[in-house]
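Only one protein chain is missing from this complex, and each of the others stays in its spot.
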Amino acid sequence: MGASPKRAAGGAGSKKAPPAAQDAAEDCLGLYRTMVLIRHFEESMRRLAAAGETPGLVHLCSGQEATNVGVILALREGDYIASHHRGHGHCIAKGAPIDLLAAEILGKAPGICGGRSGSMHVVDLPRGNLGTNGIVGGGIPLAAGAALAARARGTGEIAVCFFGDGALNQGLLHECMNMAAIWSLPVVFVCENNGYGEFTAMEDVTAGESVQARGEVFGIPSVTVDGMNVRAVRAATLAAAQRARIGEGPSFIVCNTWRYGGHHAGDKQDYKDDEETKRWEAADPLITFAKTLVDEKRASRDELAAIEAEVVARVKAAVAFARAAPQPAIETLEAHVHG
Amino acid sequence: MGASPKRAAGGAGSKKAPPAAQDAAEDCLGLYRTMVLIRHFEESMRRLAAAGETPGLVHLCSGQEATNVGVILALREGDYIASHHRGHGHCIAKGAPIDLLAAEILGKAPGICGGRSGSMHVVDLPRGNLGTNGIVGGGIPLAAGAALAARARGTGEIAVCFFGDGALNQGLLHECMNMAAIWSLPVVFVCENNGYGEFTAMEDVTAGESVQARGEVFGIPSVTVDGMNVRAVRAATLAAAQRARIGEGPSFIVCNTWRYGGHHAGDKQDYKDDEETKRWEAADPLITFAKTLVDEKRASRDELAAIEAEVVARVKAAVAFARAAPQPAIETLEAHVHG
Amino acid sequence: MAETITFRDGVLEALFEEMRADPSVILMGEDVGAAGGVFQQTKGLFEAFGARRVIDTPISESGAFGMAIGAAMAGMRPVFEVMFGDFMTLCMDQLVNQAAKVRYMSNGAATVPLVLRTTMGVGAGLGPQHSQGFHAWAAHVPGLKIVVPADAADAKVLMKAAIRDDDPVLFFEDRQLYAARAMARDADETLPLGRGRILRPGRDVTLVAIGRMVGVARAAAEALAREGIEAEIVDPRCLVPLDEALLLESVRRTHRALVMDAAPLRYGVTAEIAAMIGEKAFDWLDAPVARLGAVDTPAPISRSLEPLVCPTPEKVAAAVRAMM
Partner (left out) sequence: MAETITFRDGVLEALFEEMRADPSVILMGEDVGAAGGVFQQTKGLFEAFGARRVIDTPISESGAFGMAIGAAMAGMRPVFEVMFGDFMTLCMDQLVNQAAKVRYMSNGAATVPLVLRTTMGVGAGLGPQHSQGFHAWAAHVPGLKIVVPADAADAKVLMKAAIRDDDPVLFFEDRQLYAARAMARDADETLPLGRGRILRPGRDVTLVAIGRMVGVARAAAEALAREGIEAEIVDPRCLVPLDEALLLESVRRTHRALVMDAAPLRYGVTAEIAAMIGEKAFDWLDAPVARLGAVDTPAPISRSLEPLVCPTPEKVAAAVRAMM
């Protein structure tokens, strides 16, 4: 493994990345807080998974917080997202209450979906979240379709779909990119490229010199950014969202990033190279953004520590709530199959 | 409609087309004879369809003879092809006896498939033909898979898949191109781009500036040729086949061409523009190649007329055979479902 | 006197009326726009409602259908057309893993009000890859509703009901019925999904028929009547929800049942209906519940073989005689 032309090593984006300077509307402490919240939430879930408290498979996004937050905090309320199997961070950034999200992941009654759907199938439509998804690529057409609906209504919302590098090889992505392009749909395609699909290195299964080119071939404005840098991700998203809102159609953003914990909670990650892991860990999106905030004098170390402490308490409370929550009542088994 | 950046008007290939000069092994009268054979065969089928003698739908390839013949006569015996719904020309160029092919299209017992499969489902494996196909894009993975098998055996065969411009938007194509590229499979992707999928102009449903780029994005050597020029098609195929045979992997050839008779036998083609039709008819692959042969003094007009007369007689005999042939015996209804 | 309409026009009228009444109804499919549909089944819609509501898709069944689901989740009521039922195979992931499950997964907070409309039917020489109907597959998937209309009047009313329904509904149209005529129904007549009908009363045997099989059953019933056997024809109209009560009530009167379908017999929809009757009307049955379906082969194109594929009035009558 190691550095590859397809995937920038050590978290650095390509030269085409937009400048990651701060924009006027940026709520930098909000970005930081949401990233820290995701990280602590995920690490709690990892412990619960290890303790056998989470039914099924749990895929954690620690390491990918900057892509989750940089994209979603650049959106407006009412905009849609479609997420994937590694989607807790997207749910949180889109506003899901963490106690109800934790309850859902544990399969408990107060969960966002009544505790019946779990980590991979959190549908949270009231917040514009078309769902995490157990099918690789499954959310892509949902977002494109929501964009079609928004355009038909003329109400100005846009939609974003997230997918991993693994989904680059699903024909579905190409079909949707083509349609989004010919119909100029207000949709943003976001590839969270963390270098692996399960235990297989992206390079081994993905042809061509550039991921970004997979959008360009359809005439879609495409860009590659440092997915460990929340501002870079946010800037690219703002530009894409703006294009979408004024009717200029879809965009494609490739975020190079890294999943700390491997494929699913418990993955031993023998297939990764230690050097590479170290390089990515040095680019940790929380640590690097904290340093930026301190360097720019937007916050002191103490203020950041206070944010973290507050987050830790919230996560702890959410986990306690979820663990104490009741199981779904057995009468609900067959509810909501049909209307 | 009219000329478009995606599809060269009037049959002219792009600047990237390889030179269409004659190669040493070229059997120019063989090329001509096969093209004329396909044309007369197809026009007979058109008459039979109009007379209600062909069950189901028949899609004719008159106008596309140069792509059929230019590709397939550049292959070796034992090489595989996978065709599509407009596939009679491929079958003939790959060696199917025209009397048995006609019988198949008419659903008669001596047909290549016992008369049960018809125009869209002619599987002729003994001649390396993996079949015409009723599913747009359906043959693409079959050819790629046959290439995988050939490489596994180490016996040197290659495989070609034909598909129309309509199949450019099937995700399946992208999946197969990606796999062919990462595995360096000996397969040649050939797009017979005739500007329309059914009654829809290619430009209306196909994003991006270039068809050829759909292969390039996977790192596949890709070229656009004048699909009305049999030598240009043949030259591109020889180059691609050579790469495949020496282990350099897949190629993509875009042939710009034209289907004279519209989508299926009987299509009134209101959606076409007369000017455009005239331009393409002026580039007729048979007329232009005949002129080249005469200009190059490879054949006299009389010799070409003699070839045509011989072909007309063969087609007439084949049609007579097919019309006189018996229907499949009713006992065969459930034969060959399982082994 | 009311005028008659064709099956094709019945569905088309439903589309016109629902699109006029509700701007969230959109139509998506291949060549459904200016071309008016390859079977002329969408003629005039493009002119009436424009390219934003009558959307010609690329040949991308999987992605386009997935987009219809997303649009439905975001407030549209898409009617998605799959030209030949055989191509539904390309939409199964979106259909099963997304459309059918969204309501359940969201605990009722999200719905997918869409119609997947497709054609099916052996008999026009179209062969193995253009003759199939996968209503049996769809009926097996929790979360989907399945409609198989048998005539023009029903086609219209049921399409309207399908569009208004908040769940994903699959609407299977047999191309052999497209030109068949029936009396038109009133524009505002509605019918809830899941209600069957008795088309011909009879005391001796219940013929359960959907779609094109209804006509086959009628012809068989007439032949049988000449021999003194009175067949009752029940058309459940929907496979899900299935009007079990109507079927059972009929069989408990006639004491005999024959269930028929035009798709391959094995593991097809007749199995569920026959098993259900066999279980719930056991004590009333004077003969085993019989079934007729297409032969278990791909559909051949040849003119000698194709007519042998599906149940015919003769085969139905013979099967009934064997039960008496």
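Which chain is which? They are A, B and C, in the order written, and residues in each are numbered from 1.
In this section, contacts are C-beta pairs under 8 Å (C-beta built on N, C-alpha and C of every residue); 3 or more make two chains touch, one makes a residue touch a chain.
The shown structure was predicted, so the numbers you read here are calculated from the model rather than taken from an experiment.
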| item | value |
| --- | --- |
| Among A:G63, A:G115, A:G128 or A:G261, the residue in touch with the chain that has been omitted | A:G115 |
| Identified contact with the non-displayed chain, of A:P55, A:G78 or A:G339 | A:P55 |
| Residue among A:G166, A:G208 or A:P285 that touches the chain left out of view | A:G166 |
| Residue in contact with the excluded chain [from B:G131, B:G262 or B:P285] | B:G131 |
| Hidden partner interface residues of chain A, rising order | 54-57, 107-108, 115-118, 120-121, 133-138, 166-167, 169-171, 197-200, 204-206, 271, 327-330, 332-334, 337 |
| Absent chain, residues of chain B that touch it | 80, 82, 112-114, 116-117, 121, 123-126, 130-131, 133-135, 138, 140-150, 152-153, 159, 171-172, 174-176, 178-179, 182-183, 335-339 |
| Interface residues of chain C (partner: the chain not displayed) | 86-87, 89-90, 92-93, 95-97, 100-101, 104-105, 128-129, 132, 136-137, 139-143, 239-240, 263-264, 266-272, 274-276, 278-280, 282, 285, 287-291, 296-298 |
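The definition used in the following text is that only the chains that are shown with their structure count from here on.
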| item | value |
| --- | --- |
| Farthest-lying chain, centroid of Cα atoms versus that of chain C | A |
| Inter-chain centre distance, chain B versus chain C - centres from mean C-alpha coordinates, in Å | 37 |
| Interchain centroid distance [CA atoms averaged], chain A/chain C, Å | 41 |
| Geometric centre distance via CA averages, chain B-chain A, whole Å | 45 |
| For chain A, residues contacting two or more additional chains | 171-172, 174-175, 178, 182 |
| For chain C, residues contacting two or more additional chains | 57-58, 60, 62-63 |
